[in-house]
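All protein chains of the complex are present and in place, except for one that has been dropped.
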Amino acid sequence: MTNYIGKSVKRVEDKRFITGQGNYTDDIKIPNMVHAYIVRSPYAHAHVKNIDTAEALKVPGVVSILTGADIPEAIAGVPCGWQVDFKNGDTMKEPPHPLLVRGTVRHVGDGVAVVMAETKAIAKDAADLIDVDYDVLDAVADPKKAAEPGAPQVHPDCPGNLCFDWELGNPKEEVAAALASAHHVTELDFVNQRVVPNAMETRGVVAQYDTAYDKYTIWTSTQNPHLIRLLMCAFVLGIPEHKVRVVGPDVGGGFGSKIFHYAEEALLVWASKHIGRPIKWTCDRSEAFMTDAHGRDHNSNAKMGFDKDGKIVALQATTFANLGAYLSTFAPAVPTYLHGTLMQGLYTTPKVNVDVKAMFTHTNAVDAYRGAGRPEATYLLERLLDLAALEMDMDPAELRLKNFIPAFDGVEQPGYQTQVALQYDSGNYEPVLKRALEMVGYENFRKDQAAALSTNKILGIGFSTYIEACGIAPSAVVGALGARAGLFESAQVRVQPTGKVSVYTGSHSHGQGHETTFAQIVADKMGIALEDVEIIHGDSDSVAFGMGTYGSRSLAVGGSAIVKSIEKVLDKGAKVAAHLLEASVDDLDYAEGKWTVKGTDKSVSFGDVSLTAYVPHNYPEGLEPGLDFSSFYDPANFTYPFGAHIAIVEIDKETGATKLLRFIAVDDVGNVINPMIVDGQIHGGLAQGIGQAMHEGALYDDTGQLINGSYMDYCMPRADDFPSFEIDRTVTPCPHNPLGVKGAGEAGCIGSTPAVVNAVVDALWKAGYKVKDIPMPMTPERVWTAMQG
Amino acid sequence: MIPISFNYKKASSVDEALSLMTDDAKILGGGHSLIPALKLRLNSVDTLIDISKIENIKGINDNAQSVTVGGGATHASIASNSALAKAAPMMAEAAHTIGDRQVRNMGTIGGSIAHADPAADWPAVLLASDANVVIKNKTGQREVDIDQFFTGFYETALADGEIITAIRIPKTAYNANSVYEKFKQPASRFAIVGIAAAAEMDGNVVKALRIGVTGLAEVAFRPMEVEKELIGKELTEANIDAALGTIANGVSVMGDHYASEKYRTHLAKVYTKRALLRLK
Partner (left out) sequence: MKNKISVNVNGKQYEGEVEGRELLVNFLREHLSLTGTHIGCDTSSCGACTIHLNGHAVKSCTVLAVQADGAEVTTVEGLATNGELHPIQEGFKEEHGLQCGFCTPGMMMTAVDLLKSNANPTEHEIRDALEGNFCRCTGYHNIVKSIQYAAKKMNGATA
């Protein structure tokens, strides 16, 4: 009855969602609420000469129209949460990011004015009547072009559009020397294109100011309510933190894009007091395309050297990373500490150097998107490996097996120290690849591939063996790397007098199933029924503190915090039980929800102990009443999931149309609490990673226009784009957290992208078209063009 | 997304709809071309006249010489109609590739061809079928030969104040032997190229042939030279290849970020060949 860990328990949160009772931000209605619509720049770069709101103000039902000039100077812009300084020690460039522009727009979608009206329709009608006089300026959208002399400048105080430059690993000269003496060097210039997160629920905010309590409440579709509160109160509005309640209600997917503190949140909170009415803003999808922080957008050159046996001798990676026009919350960390640090991969490469230039452009901000930096690192490494295998006429699986770091469990054997700062916790890499090869039927596939060469449908196979770093921590380390927040997690386990348990976690679920997985841990560890546990999250007034959910951190960090609190509860419970049983704590066993005196049938139930703790008539002397504990867990290290992904594609030689025939993923995410949920996380990650390879990509033209900012142009992957996924896992526990878990949210997205591109390159190469790269997304025309020679 | 305000008028018959017509009114059929444009405020209207409730323009009638498809027939009803499946199988095949399941349940053939999106499917199919478009206006009824219907980029022979009440698909030997091949834009699911082909065969030899091409140019068209070249010939790969060189003659080929002019032209050839090779 109480054995829940490791079981595919059906999700407890599902009932409200399948009956239409989910409560997302746009579902929230407050009496007297007005609706906001934001007027956004249609230009990437322009001076705003004048904003005429006179006609708009005449529209019946308009309550207020505000522009940047109406916002007090004391209100700062949107802050950045991470500081990465220049190589030479100079401070990172951190240009202001006002809530509404003052004078200059810097990307299409930059907020110019906000209209608040009785209905959204009226707000929109009025917005159409606002006359903004723009003086249009030259723009730059590409990060490499932004670095060229004479490029249009995004900010006056950021010469050369450089936010910072950054380097990690062995000295460049050493890497260059190793490459120079290598038997073979594989070199690739490529773009890891910009993608749009596209959570199905667009962002939304409802803000309310309560004059009686002098308190603000904001409902926002966020992945981390407390972080929003902290950033908004301390850095933007200067409101005391205890006077703001931030609620992240049901949130319809995030994928990174809802981590960040957005201008609309602070704008509505401030405006709700300014106009004296609650305000709702719900982002249109077209607006989401222009303003939800995008992902990826790296322009890279990479060189990997091999000795004659195929051992990697060195890696040089050089990247221009596009940060967009403004610094989003975690933007500086993504191309650096979440990217450069992963360039060791699963391999024993002795010399690694990563060089990154972080660029401002006249585009929407780029920040963490599922995987955040790690997919870009994996893409670089895994593309090079498959390409090197083709160039050296070696088997890509063999080439990897030759270079894998030998197994280490992090307990008997120490963690693996990379050349790029990290120490891997535990790893056993051969089994994931071997299992994937077994599942794919590798030898048979190569026979099928050879047979298909004589037809119009050629076949290819692509590999990717990846590692990622999750549960970003500990705080002291991330602090040293530039994070302006700690990255721990909090948990409160509150036992009610009847023995029912309420758990308050600082993690936030926006699809990951916390209400089930966390309840499984609590029920299992406490020996009580799952129904007797409730997981509460997402409200800064009920949860003490929290850092939220991203970076596959919820279970490893948030789950571990819960375990700590459970231990405290059971320790105290044992003291009460010992008193009731007239025994010593050391003589008690706890199992199945009761304390038993060893070797006897004398026992007392968890429920009775709970009641005693709250009705302490017969109670241990000196012990406080109550059974309610909080904990803050700050991990010892990141966790390092890994895996092997294999894609098989079929290409129509006449059109270049590529079909994904099979996708095999063997992942190792450490211990697994709920296999069903973990599988679901992998599936979703795979779809996003494959989507990037085959379908998705935000396109900015040279004037900074986003030319495919709708679902009619930006290709979202659909059901008929995928086969059923074939997945399996190995288990290498994390040695440093109490659950032995590593994190599963991003794995699928990190490993899959290069496997698909490698499969297409393999197909083409085997058919005689020796192309090194197909730019993503690999549209039929791009594949077809590659075959035209 | 909310349209700019407009007046709404519901018509319960075509005559009522025509009587409600004013200069700045537009007809609302299934709404699946018009409402998206209104929502994005790419378009605005003073008055919408809703003809979606008029039952007698929704049906599909199997007559002796033709199948008459009501202008208000949904794509879904066309996809599942047995008379059309026999008389012009390309109709059902094309209907099933339009939009998605929900769009097909609501969108209508009349609305689609009145909108005349250059990447829509119906224009190719109707051109290949030699359809007639039945149009009503305040003064009466007229029929327009499909070859004269699509006149330009989002332009048709439909005059202001007119309503498409039906499309007549002739029961011919070539329509009974017809196919539709489509290369979809993966995001919008409109056609990058869509090829409808209908042929009457005399043994292995082509007796009559009509091809409709959508997606390639600013307006759907028939590649007359290709049709002519294949009359009297067998539909072998070699014959088809020899005929396809002229497919884009005289038209202005479209290109965009997803498919360039060169690639679109190539696809038109590949998909025309695939369509022709399926004809019996």
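Order of writing sets the labels: A and B. Residues in every chain begin at 1.
Going forward, contacts are C-beta pairs under 8 Å (C-beta built on N, C-alpha and C of every residue); 3 or more make two chains touch, one makes a residue touch a chain.
Note that the coordinates shown come from a computational prediction; the quantities given were computed from them, not determined experimentally.
Peer 1: Of the residues A:Gln153, A:Thr329, A:Asn403 or A:Gln688, I need the one that contacts the missing chain.
Peer 2: Considering all chains, including the one not shown, the answer is A:Gln688.
Peer 1: Given the contact definition stated above, which residue among A:Leu100, A:Val251, A:Ala613 or A:Ile673 touches the chain not shown here?
Peer 2: Once the missing chain is taken into account, the touching residue is A:Val251.
Peer 1: Where does chain B touch the missing chain, residue by residue?
Peer 2: Counting only chain B, the missing chain is touched by 1-8, 10, 28, 31-32, 35-36, 38-40, 48, 50, 52, 76, 99-103, 105-106, 187-189.
Peer 1: Go through chain A and note every residue touching the omitted chain.
Peer 2: The missing chain touches chain A at positions 10-11, 13-24, 26-27, 29, 121, 198-202, 250-253, 255, 282, 284-286, 510-513, 676-677, 679-680, 683-688, 710-712, 716, 718-720, 722, 724-725, 748.
Methods note: only the chains that are shown with their structure count from here on.
Peer 1: Sort out for me which residues of chain A touch chain B in the complex.
Peer 2: 120-121, 124-125, 128, 284, 286, 654-655, 657, 695, 699, 707-708, 711-716, 721, 779-781, 784-785
Peer 1: Can you list the residues on chain B that touch chain A in the complex?
Peer 2: Spelled out, the residues of chain B in touch with chain A are 1-2, 4-5, 40-41, 183, 186-188, 257-260, 263, 266-267, 270.
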